[in-house]
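And then chain A:
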Amino acid sequence: SDLDAFQDQSGTLNIAGGTAHIPVMKQAARAIMTANPNIRITIAGGGSGVGAQQVAKGLVTIGNTGRALKPSEAAHGLISFPFAIDGVAVILNPDNPVTQLTQQQVIGIYAGRIDNWQALGGDDRRINLFTRDEASGTRAVFVKKLLSKQPVATFANVVASNGAMKTSVARDPGAIGYSSVGYIDDSVRAPALDGVVPTNEACASGEYPIVRKLYMNTKGEPQGLTRSFIDFVYSAQGAEYVRQSGYIPLLQ
Partner candidate 1 sequence: MIGEIDELSVRFGSTEVLKRVSLTLQERKVHVLSGPSGSGKTTFLRALNRLNDSFGDCHTTGRIRLWLDDQPVQLESLSQARLPYLRQRVGMVFQHPQLLPGTIADNLLLPLTVVAGLSRTRARERMEQGLVQAALWPEVAGRLTAPAVSLSGGQQQRLCLARTLALKPQILLLDEPTASLDPETALQIETLITELSRQLTIVMVSHSPEQAQRLGDHRLQFERGRVVSGH
Partner candidate 2 sequence: MMSHRPYPRLTSSMATLVLLLIAALFVAIGWFALPVFLHSSQTLLTFQWQPELGCYGILPMVAGSALVALMALMLACPLALGLTAFGLLVRRPWLATLVRTVVRLMAGVPTVVYGIAALFLLVPLLRESFRAGSGYSLLAAALMLSLLILPVMVSMLDSQMRPLMLQLRIGARSMGFTDAQTLTYLVLPRCRRAMISAALLGFGRAVGDTLLPMMLAGNAPQLTGSVLDSIRTLTAHIGLVVATEQGSAMYNSLFASGLILLGLSAVLTLTTRALLKGGQP
């Protein structure tokens, strides 16, 4: 099987970075460590910024980012391995009757100009804004592609991961946030943006425009265990994990 490559390997592999990646990384690590208990794989989140920063410093072997490396980051000799396509979508609480938003409305909301759901055809409730932290790749993509680089209002609540974004919105009927499409499930609802519902298919086909790739990054050419791990993510079994996590697998 795809795990054969790990048969007589051992050692520790440290992974950190993008929170969108965590479900894939966990599943892969679990499969590998179960097959060969001599291998230790540690996984930390932190956001894309952490991924780029720590792999550049050599603190981790694989640093994940949810955005392409900045030139300044790439300058440390990092090599990127895109392995999935993912969309970034606005999410609302399922109790919120609003099902349609335009890009201009989202920009207005995130600029703080629209502050009540009534203005958008919803209940009379304050809009509670949620955004991601500064290190987030998801935020970078969201601001660049959806907000057209308009700034996010300072009063927006800040959460530190895709998962936290989902749970915060899931608990607050007045909330609006954004997350990786892979994270969308029953607990939150993604309204149609300019008429397009952000689904995996829509992202794959390019119908839904706000998409990005998920990357693994290494410092220099990966060797040994690192190489095997990356290959495993690209393997058929790895691609299955990517799909299960809600993303569209990319080939090497």
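In picking the candidates, the idea was that all candidates are chains of the complex that A comes from, given by their letters.
Just so it is clear, a contact is a pair of C-beta atoms (placed from the backbone, for glycine too) under 8 Å apart; a residue touches a chain by one contact, two chains touch by 3 or more; residues count from 1.
The structure presented is a predicted model; accordingly, all values stated were derived computationally and were not measured.
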Touch-positive candidate for chain A in this complex, from 1 or 2: 2
Chain A - residues contacting candidate 2, complex: 46-47, 49-50, 52-53, 56-57, 70, 72-73, 125-126, 128, 130, 133-135, 143, 147, 149-152, 154-160, 168, 171-172, 174-175
